[in-house]
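Starting off with a structure, shown below.
== subunit A ==
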Amino acid sequence: MLRLYVEEKMLSITTFVIVSVIKIVIALAVLLTAVAYTVWLERKLVGRIQNRWGPQRVGPFGLLQPLADGAKFIFKEDLTPPYVYKPLYIAAPILSLVLALTSISLVPIGNWVTVRGVRTPLEITDVNIGLLIILGITSLSVYGVALAGWSSNSKYSLLGSLRASAQMVSYEIALGVSLVGVLIMSGSLNLREIVDMQGGHMAGFIPRWNIFRGQIVAFFVYLAAAFAETNRVPFDLPEAETELVAGYHTEYSSMKFAMFFMAEYANMITAASIATLLFLGGWHGPLGGPWWLQAILPVFWFALKVFGFIFLYIWIRGTLPRFRYDQLMAFGWKFLFPIAVANVLVTSLIVALQK
Partner candidate 1 sequence: MLQLVLFFVFGTIAVAAAVNLLAQRHPINSALSLIVVMASLAALFLLMGAEFLAAIQVIVYAGAIMVLFVFVIMLLNAGAEERTPGSRVAMLLGFPAVVLLAGSLAWTLLARNPRPAPVALGGGFVGSPTAIAQLLFRDFLLPFEVTSVLILIAIMGAVVLASPPRTTAGAASPEPPAKRER
Partner candidate 2 sequence: MPLAPAITDLDQLKERPALARLLAWNPDAVEAAKLDRDELTIVVKRPAIREACAILRDDGKLQFNFLCDITCVDWYPNEPRFEVVYHLLSVPRQQRLRLKVRLAGDDPSLESITSVWPSANFFEREIYDLFGVRFSGHPNLRRIMMPEDWEGHPLRKDYPVEGYR
């Protein structure tokens, strides 16, 4: 049932709508800014890894670089090559971006807050099958890639999108199975409940995060699968620029290309958020303090963990070469998937024995 949480503390459905709209606007603004600065962070960090400065001309430390990039994308000529299948060619990047932005709406970033008597969760909507819906939306994002490649009517795009759709569908399985262990332990699909399960400490000081409670294998499976789902190095074959020019978005330019670009980074942030929520204890952190600190700290811990994950993404990008396509498939099916299944078996056995 659509549990819309029209609770007693919420005054009416009107308040609910108003609060939701405010939250959507804020979330979108924050997410898009985060996307822009993830790009900046990536360029800066990869630059440092490679002995160069990265962006530093636009603003202090190149901090205004995302704005310059955005302006450039907007004012670039928007080429539509002949022979493309236009409706889908235009729809594909929009689909990609919309799906990437939608999935973040189910990600809680902190506890409930009460503002002027209106109590609301720190996310756009709290659904009790949140994780499943996120998985569903992510599974739909294949279409953006597949349709972009197909409608471009170019061989490189087609090869890229065939690779991408096969890769994303394959790794989705390993990714889904890697989450099952956590779900067995928490017994819920609600992200908020999963995080609540991870509060507190074991043996006095170890946080009760899932990663410390036997899900470390699942975490690494999720890590690898998430890299593949978001088409990042070392699984960036769909857009392997040395082989397929730019894969599925070879024929795209200007804002349409920017949409794919933003979708990729938004997906990265979503993947990082899910990893944080499911394995790294969400917004739980070590510090206590006065009430105002308690209000801010969860969001801070959450952001810190997401940042750490994204840092890992970027670090690996600067370090590793790229897999070959058949090796990628073999890695997903013959290595990650069995490990994930084994993890599910072991976890369920342990949980069953404990009961």
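Some points to look at:
We take it that a residue touches a chain if its C-beta (ideal position, glycine included) is under 8 Å from a C-beta of that chain, and two chains touch if they have at least 3 such contacts; residues count from 1.
In picking the candidates, the idea was that all candidates are chains of the complex that A comes from, given by their letters.
Remember, it's a predicted structure, so these values are computed and weren't measured experimentally.
Touching subunit A in this complex, out of the candidates 1 or 2, is candidate 1. Those residues of subunit A that touch candidate 1 in the shared complex are 1-4, 6, 88, 128-129, 132-133, 135-137, 139-140, 142-143, 146-147, 149-150, 158, 161-162, 165-166, 169, 172, 187, 189, 326.
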